[in-house]
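What you see is the complex with one protein chain gone and the rest in place.
Every chain is named by a letter (A and B) in the order it is written, and numbering of its residues begins at 1.
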Amino acid sequence: MKFGVIVFPGSNCDHDAFYAVTANLGEKAEFIWHDSASLGDVDAVILPGGFAYGDYLRCGAIAKFSPVMQAVRKFAAAGGPVLGICNGFQVLVEAGLLPGALIRNRGLKFICREVRLRTETTDSPFTAAAQKGQVLRVPIAHGEGCYFADDRTLDELEAEDRVVFRYLDNPNGSLRDIAGILSRERNVMGMMPHPERASDPLMGSADGLVVFQSLIRGQATQPRNSADIEAIR
Amino acid sequence: MKARVFVSLKSTVLDPQGQTVRSALNGLGYHGIAGVRQGKFFDIALAEGVTREQAQKEIETIAHEVLANPVIEEYRVEILD
Partner (left out) sequence: MTSTITPDLIAQHQLTPGEYRKIVDILGREPTYTELGIFSVMWSEHCSYKSSRLHLKKLPTRGKLVVQGPGENAGIIDIGGGYVIAFKIESHNHPSFIEPFQGAATGVGGILRDIFTMGARPIAVLDGLRFGRLDDPQTGPRNRRILSGVVAGIAHYGNCFGVPTIGGECAFEPCYDGNPLVNVFALGIAKKEDIFYAKATGAGNPVIYVGARTGRDGIHGASMASAEFTEESKQKRPNVQVGDPFMEKLLLEACLEAMRTGAIVGIQDMGAAGLTCSTCEMGSRGSVGIEIELDRVPQRETGMSPYEIMLSESQERMLLVAEKGREEEVFRVFRKWGLEAAEVGIVTADGKLRVKQHGQVVAEIPNRELADEAPLYDRPHTPKPPALAAPRELPAADIQRALPALLAAPDICSKRWIWQQYDYQVRTNTLAGPEAADAGILRIKETGSSVAMSLDGNGRYSFLSPREGAQLAVAESCRNLSVVGAQPLAATNCLNFGNPERPEIMAQLVEAIEGMAEACRVFETPITGGNVSLYNETLGEGIYPTPVLGIVGLMKTAAPVTIPFKRAGRSVILLGGAGTCDTARFGGTQYAKEILHQLWGLPPALDMDYEKRVQSAIREIVGAGLAESAHDVSDGGLAVALAECGFGPAGIGAQIDIPSDLRPEFLAFHEGPSRIIISTADPKRAAAIAEKHGVPAAAIGVTIEGSMEIRQRGITLGSWELATLKSAYDGALESYVR
């Protein structure tokens, strides 16, 4: 499987995501520069953590206008799996690929620590290899990770089984303890915690691997919409 | 001509920064303060020759599309001479 890791000028977890899928899982990956209008032949896209364009306006606010995001939109529309981690999640909500917004942590401070996540659904290409209810130990590292949406959106997310991960010990004030959500078509996921940082027992946890393993397994067993994806290349 | 765009969190969105400022002010003895909401504003210099109408329209678009996130924020545009 080949992952495309999008690189904005201020991405700083790009190498970590790359390392997790290549060195730890033995898959292929390539970096895709932000001004690229094409994603090449990748099977899945990762929007990594960082500070895309400095994030001085709002996290992810400028990134949504970048050429590569047009390509990501098309890729997602064709059913290709798109995973946004941390800043990547912020970019996805700003770009309208996921609902809601990520605002300043309730405590106003940047928080870096391990949290426990409950896997709320396995009906997604990102969690198919996990168990429903499975608790993952995965780190967070963000200042603006408080998930916000209006009640109607939140109800809808829940009704459609689109909340993927919830915090067991909500660190940032996220509404309904939401740590990660899916798009309606279930092929776009954003999550504030960093699965790529929990991908090696030496680093304290390998629980995050299941996210990437799910993608790999899904690609091996059912190449989804490959014709569509081929068509946009 | 200049434009000024004020952006603040919608009243339905929690503003922990504003709350913190409020409790600090109360702590300093300013008991007349009932609430504080924090926002930001952008001072935008317009190029020569842009008309007021053009400016109003363009700045509205910029405010909506770029400067504010309508999911959580509201904005107000002022055009100044």
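One rule holds in what follows: a contact is a pair of C-beta atoms (placed from the backbone, for glycine too) under 8 Å apart; a residue touches a chain by one contact, two chains touch by 3 or more.
Values in this document were obtained by computation on a predicted structure and should not be read as measured data.
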Among the chains presented, those that the missing one touches: A
Candidates A:K2, A:H15 or A:R73 - the one touching the absent chain: A:H15
Residues from subunit A at the interface with the omitted partner, ascending: 9-10, 12-13, 15-16, 19-20, 23, 49-51, 53-56, 109-113, 139, 141, 143, 194, 196-197, 199-203
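Keep this in mind: only the chains that are shown with their structure count from here on.
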Interface residues, subunit B side, partner subunit A - complex: 9, 12-14, 16-17, 20, 66-67, 69, 71-72
Touching residues on subunit A, where the partner in the complex is subunit B: 57-58, 61-62, 65, 93-94, 99-101, 103-108, 148-150, 173
